[in-house]
Structures are given as structure tokens and as C-alpha cells.
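Structure first, commentary second.
As you look at this complex, bear in mind that one protein chain is not there, while each of the others sits in place.
Chain naming follows the written order as A and B, and within any one chain the residues start at number 1.
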Amino acid sequence: MKVRIGGPERAPRADEAPYDQDAVAEVLARWRDTPGNLLPILHDIQARLGHIPPASVRQVAKALGRSRAEVHGVITFYHDFRQAPAGRHVLKVCQAESCQAMGSRALTAHLERALGCALGETTADGSVTLEPIYCLGLCAASPALMLDGALHARVTPAAADALLAAAREGA
Amino acid sequence: MWAEVRGLRDDVDFGTPPRSGAPVTLTIDGVEVTVPAGSSVMLAAAEARRAVPKLCATDMVEAFGSCRVCLVEIEGRRGFPASCTTLVEPGMVVRTESPRLQQLRSGVMELYLSDFPAGELPDGWSEFHETVRRIGVTTHGYGAGATHHDLPVDASNPYFLFDPAKCIVCSRCVRACEEVQGTFALTIDGRGFDSKVAASQDEPFFDSECVSCGACVQACPSHALVEKSLFDGGYVRAESPEA
Partner (left out) sequence: MSVTVFVPRDSFAMALGADRVAQAIAVEAAARGLAVRVVRNGSRGMAWLEPFVEVQTPAGRTGYGPVSVRDVESLFAAGFLQGGAHPLAHGAVDAMPWLARQERLTYARVGVTDPLSLDDYLAHDGFRGLRRALGMAPGAVVEEVVASGLRGRGGAAFPTGIKWRTVAGAEAPRKYIACNADEGDSGTYSDRMIMEGDPYVLIEGMAIAGYAVGATYGYIYTRSEYPLAIATLEEAIRRARAAGWLGADIQGSGVSFDLEVRMGAGAYICGEETAMLESLEGKRGQIRPKPPLPALKGLFGMPTVVNNVISLATVPIILDRGGAFYAEFGMGRSRGTLPIQLAGNLRTPGLVEKAFGVTLRELVEDWGGGTASGRPVRAVQVGGPLGAYFDASLLDLPLDYEAFAKEQGIVGHGGIVVFDDTVDMAEQARYAMEFCAIESCGKCTPCRIGSTRGRELIERIIRGEDVAASHAQLLALCDVMEHASLCALGGMAPLPVLSALRFFPGDFGLAGDREVAHVG
């Protein structure tokens, strides 16, 4: 059987894919003396840069005395961490049971239609990334979603449209 | 045969590293055996010549507990503990074979086969193939589903190649790289069904932090990491029967 030979792509270096190295250095300095600091560091880098640039992994690994492989393994394990920028707005729609019982499947289908992209994708104009989320702890007020970090409960399709319209108008 | 091909060890693989505690005596399939405290049940079973089937365990690295074919029954305990991660206790009574264990091990092997290129099964001679034969599973009932067969083969290293289709994600290579070599060049990328062995940031082995020591190739139980010298004229995956 023919197999595809070639393997994955080479990881970019900072000089090939520039990112804000000073910002990463600040984050690393802030957490330098904290035991088990990799998750807080990755969260902070993502908060500052919008994502964790693959080219920054070398800098992080070096500062922590760990290998790039170890850092990469952690980044790819956790669904929060993204290696590429998201859309200008991130809409996370709960897909878990309580919200299912209150119409989240229909709400999700409505949003996919309205945005013209599926869960896990970004709209063609780059304005909204639509993502699944598994429970926001708002299960007595389902269905729930999170738009740019803000919580919304008992969301109807019309309410979701209004939220998105307001967000897109703002930026 | 595996040991000869590797040429690296001709002794028994006890599955977990040796320990040096005070002697503990236990019974395995009716055989009394004494091993140092801190040893695994798997090691004791090998010592008693009642070796338990295993895939993720090898005595060059610490126990991991992921493959779930080394399950045993222990008197007075619920369920089916993995013998690699269960430590011996004085007077413990262990059973390594039973119809129920055979059923569970077969079930686990079926899952492996559902994601293993069928064409690579008949003539293979890796530890994985030996284990498949020992447990006696030849096919699986899952039909066509998601697999890792389309992932590209990484042949960037001059000495060995990595075929992810034959990888059973036991992490022996990752652990050998860490525990034997201290290089930490390998990891698991992603999680769940998407988990796959990756060099550094999922890049070609040759570009990665890999130092070509070969510990991962030696550790691999399924020939996913395999020496190129075995394939004159280039690597070809065996034709799948249904293809």
C-alpha cells in the first residue's frame, strides 16, 4: 500500500514568524518562581497575544528548562489553547445535556446558519469564531453561551442574534 | 524473534523495572513466588514464568498502565487491576488467566485492530503482533470507522522512520526518550482519539530535538518506529486485504 512520506511541517522560528517576544518575556518573569507554572504562563500568553504562537514555544521551553516537545504536548492537550488567532469575537455555545434539554441543538444550528460557519470554524469575514463549550455552570438557566468571555443564559435564537449584532457593531 | 532482531536484549522483559525492597511472597496461578517489595504483579508473574500479556509495559521504563491487556484477577479485590501498576503484597493470590480475562483482553485487542492497518497484521513480528496472536484475536467487529491510516510517514531521520498508522499510542517511545535518554524530544500531540506521537512541536524527527539515539525505536512494540535498514527499496505498507 502506498503511504504518504513526508511527515509534519517544521516548526517556525521567531525570525520566520515574528511575535511579541517582550510580552512573552514579561509573562515568563511574572511566573518565574511559581511551581507548576506552565498553565498560568500559557493562559497569560494567550491573553496578551490572542493565541500561543508556535514560534514562542522555544522561548517558553528555554525559560522553564523544559523541551519544546513537553510544552507542545501541554498546549495541544487543553482545548482552551489556540495556536492560531481566533476571529475578532469568540462565541462559545454550550453543547452539554442541560442545554440540550432546553434547545441548544436548535440554537447551535441557528447560529451555524446565521454565521455561515460550523462549530469550530470562523466566519469568512474573520469576525466571529464559533466554538462548542461543555457546561458553563448555568444549567438552571439553559441554554447558555459565552461571548467574548461574558456569560448569557436562557438564550433564544433571537437573543443570540442581537448579542452578535451588538458585538459586531462594536468592532 | 523480536529479541534477536533488536539484538539488544536476550533476557526476559519483566515489564516493569526491578526494585530492591524486602522479599514479598505471593501466589500467581498457584505458583508461589518471592520478589522484592515495590515490585509489580507483572514482574512477579514473569518471575513465576506466568508472564502476563502486555503492550505499554517494558522494564526499561516505569509502569504506565495504558494498554489494559495486562489485567489480572486478585482475590479479595474488585475488578481487574492492571498487573503493571499494581504492587505485590504478602500473601496476594493472583490469577493471570480466566475466561473473563480472556474476554476483556480480546475486547481491548479488538479496539487496537480497529485502528491498525489490516494488511500489516499477517506477517508482522513485533511485540504487538505476538500479543495479537497470543490473545488469539484475528479481526474486529467495528466495521469501517475513523482511523489514523492517512497520516503521513515521517522518513526524515536517516536511520529510522515513523509510521503513525502502526502506532498504538502506548507512549513507550515518549517515555524511553525521557526516562532512558533524558532528551524529552517526544510527546503526545492532542488528546483522546486524536492523540499521536510527535517529535518536538509535531515536526519531522530530523528537525526536532531528537538526537537519533534510537531508544524510541528500541522501545516501540508495534514497528511504528522502525529502522530503515529493514526496508530495502523504500518503505511500503502491506496491502490491506479489503482494499
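Note that in this section contacts are C-beta pairs under 8 Å (C-beta built on N, C-alpha and C of every residue); 3 or more make two chains touch, one makes a residue touch a chain.
Just so it is clear, the structure is predicted and the values come from calculations on it, not from any experiment.
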item: Options B:153, B:169, B:186 or B:224, residue touching the unrepresented chain; value: B:169
item: Of B:28, B:44, B:67 or B:198, the residue in touch with the unshown chain; value: B:67
item: Absent chain, residues of subunit A that touch it; value: 35-40, 42-43, 73-74, 77-81, 96-102, 133-142, 144, 146, 149, 151-154
item: Residues belonging to subunit B that touch the chain removed from view; value: 63-68, 71, 79-80, 82, 85-87, 103-104, 107-108, 110-112, 114-115, 141-143, 145-146, 168-169, 171, 188, 190-195
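In this text, only the chains that are shown with their structure count from here on.
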item: Centroid distance [mean C-alpha coordinates] between subunit B and subunit A, Å; value: 34
item: For the subunit B and subunit A complex, residues of the former touching the latter; value: 117, 119, 150-156, 162-163, 165, 183-191, 198-205, 207-209, 235-240, 243
item: Parts of subunit A lying in touch with subunit B, wherever the complex brings them together; value: 1-11, 54, 57, 66-70, 72-73, 76-77
